[in-house]
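The complex appears here without one of its protein chains, the remainder shown in place.
Letters A and B mark the chains in the order given here, with residues in each chain numbered from 1 onward.
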Amino acid sequence: MSAVTQSEVSGRISLEGVTKKFGEAEAIKNISLTLHKGEFVALLGASGCGKSTTLRLLAGLETATSGRVMLNGRDVTKEGPAARNIALMFQSYALYPHLTVAQNISMPLRLGRMSALQRLPGAGLLSNSVRGMQDAIAKRVLEVATTLRLEKLLQRKPSQLSGGQQQRVALARALVRDPSAFLLDEPLSNLDTQLRGDTRDELRALHRRTQYPFLLVTHDQSDALSMADRIAVMIDGQIAQLGTPKNIFETPANIAVATFIGNHRMNMVPPGEAELLHTAGGQCHVGVRPEDVRISPNGKLEAVVESIAFHGEETILRMKTQNNTTLRTMLRGTQSLPSQGQTVGLAVEQSAMHFFDRQGQRQKVPQ
Amino acid sequence: MKLSNIIVVGALAIGAAMVLLPFFWMISISLKPQGEIFTADLRILPQHPTLMNYWKAIVETDIPLYLLNGVIVTGSILVLQLVVTIPCAYALAHRDFMGRKLFFGAIVAALLVPFHVTAIPIFIGFAQLKILNTYTALILPFVSTAFGLFLLRQAYAQIPDEIIDAARVDGMSEMGIAWRIGFPLCMPTVIAFAIFSVTAHWNDLFWPLIATTDPDLATPPRGILFFRDQESGDDVGPLMAGAALITAPLIIGFLMAQKRFTQGLASTGLKG
C-alpha cells in the first residue's frame, strides 16, 4: 500500500574477513557476516564486545583496517557513508535539534538528490526543476511520515516530541531514502517495558513490509531472540556463533555463548567433577541450565545450599559443590524447599546436558 | 535592615554616578551650543540643548567614514574568523587527524600571546608585501584567532557524536556538518565570540595606529583622534558628538543584549 512496500529492495551487504584496529588494540578480529535481502539479523553481545564497531564498519563510519565490505557485489570498503546508502537508527535517535520533523526526515533525500546549489534557500523560486525536486521530496516525506503516524507532527521540533515519537522520526529518516540495508543501534534500550513490546512488534512488521536487510545491534538477548531470524553472538571482537535463535539457545557452540545466552546463566561443571553427572564428564565440561537441575536424593553430585532467593513463581537456589563450583537451580512452586546449609543431591536429564571440551568447544557425545 | 539597605544603595549609587560621569559629560557637551561650552561658569546640563553638534559631526566631518570603516573592518574580521575557525573547530572536536593533539596544544599556547607581541614582525611583513595602509592590513592579522578556535572547539565538543554520525549517514559532507549542523547548534557560543570579536576590533587603537596613516582608512578610535588633532580644540561640541557616535553602536548593542554581551566580554578573561 505505501511506497515503502513498492520500493525496490536491494540485495545484500557483507563483511569479509574484516579486522579493525584502534591504535594497537584490535576491536574487531577477522569477522565475516552477510546480511541477505529480507533477513533480520541480530548482533548480540555485551558492551565493549565490538558490536557497535561492526555496525559502524557496515555504515561506513569507520574504515576497516583489513578485509572487505561488499555491497551488492561491489567493494565499498573505502567508501564513506554517503556512497553506501545505508540507513542507521541511532540509540539516542540523533535527531537534528534545530530542524523540524519534516526537515529531519527529508535531510537524506535533499543531500542525496540535490546539489549544494539547488539546496540554497530560494532556489525553488528560481528554477522549475528544483521546485519539482522539492515537491517530490515533500511528497515522499509525507508518505513515510503517514506510515509512521507522524503526519501531524511534521512542523514540530524534536524537543517537542515524546520519546516514542522521536523514535518514529528516527525510523522515518532512515526509511525515507530506500536504503540498501537498515541498521539499528540498540533501538529499544531507551524505552520502558510497555513501549518496548510494542516497538518490537512494530519493527518486525516494518521489516516484513519493507524486506530490507535489517541488522539489530543489542546487548539484550530477549530482543535478539524474539525479533531476529539469525543471531550473531559477538564476544571479544569475534563472532562466537551465528545461527537461528533456537539453534543458539539449544546448541551453543562454546562455553562463552552457552553462559551468555539464557535468562539465567548456564551452570558449568568442570571436567572431572562432571563425571558425577555423565561418564563423558571425565574429559568434558558439562553445562546445565538452572531450570534443568533437579534436586533428587539419587543425584550423585552433591552441593551445599548457600542462598535461597524467592522470585514469586520461581525460586533460585545458589549452591556450592565440594570443589567450590557454584551451581544454580531454579525451582517452580514452593513445595519441599531445602533449607540453607543443607546438602542436597543434584540430577540432570542427559538430554538437557551440553558437553564442551577442555578448549570450551561444543562436543557431540553419543547417548 | 532597612537602614543598611539605604546605605548600600546610596554607596552603590554614588559609585555608579562616578562611573557614568564621562558618559554623561560627553553627552552633555555634545548637546551644548558652542557658547555654553567655553564659559567660565560651567553648567552640568545644557541650557539650550541642540543637535547642531551631531549634525556637524555627521555632515562636516569624516565621522560617517570612520563608522563605515569600522563596520567594514570589524565585519570582515568576524566573517573571515568564522570561515576559518568553524571548520577547524569542528575537526578538532569530532575528527581524528594526525597531529590533532599537537595542534590543540599549539592553540592553547597561542592563547598566551597578546597581539602586541606579534605586531613588529607583522608590520615588517606587510611593509614588504606593500599592503600597509589598506583594509587588508587592518583585517588580515586578526583572522587567525586562537581564542576563537579554543572557544568554538569546546562548543563543538558538546555536540553528541551520534548527531554527527547521523549527518554522515544522511550523506552530508564534513564541511556541511561543520556549518549546517554544528553552526546552528553552537549559536550561543558563536554569538558570544562575535560580541567579543566585534567589541575588541571596533575599539582597537593599537594596530590601526600602526598599520594605517591614511585618514580615509581610519577606524572609529583612530578617526576620533584624527578629528581631535585637526580641530585644535575649537570644535569640542562636534568632537564630543563624534565620540558619542562611535561608541553608541556598542553601547546600544550592550543595552539591548546585556546578558550575551556580559557573557561575550567576560570570556575575554580566558584570553589572558
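To be clear about the criterion, contacts are C-beta pairs under 8 Å (C-beta built on N, C-alpha and C of every residue); 3 or more make two chains touch, one makes a residue touch a chain.
Throughout what follows, contacts and distances are computed from a predicted model.
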Assign the chain not included in the display its UniProt protein name, restricting the answer to "Circularly permuted type 2 ATP-grasp protein", "Probable membrane transporter protein", "TIGR02186 family protein" or "sn-glycerol-3-phosphate transport system permease protein UgpA". "sn-glycerol-3-phosphate transport system permease protein UgpA"
Provide the residue numbers of chain B that touch the chain removed from this figure. 5, 8-9, 11-13, 15-16, 18-23, 25-26, 29, 37-38, 42, 44, 84-85, 87-88, 90-92, 95, 97-98, 103, 106-107, 110, 112-114, 116-124, 127, 140-141, 143-144, 146, 149, 174-175, 178, 199, 202-203, 205-206, 209-210, 220-221, 224-225, 228, 236, 239-240, 243-244, 246-247, 250-251, 253-255, 258, 261-262, 265-266, 269, 272
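By definition in this document, only the chains that are shown with their structure count from here on.
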For the complex, which residues does chain B have touching chain A? 160, 162-163, 165-173, 176, 181, 184-185
Okay, in this complex, where on chain A does chain B touch? 56, 59-61, 80-82, 85-88, 90-92, 94-98, 107-108, 111-112, 116, 173
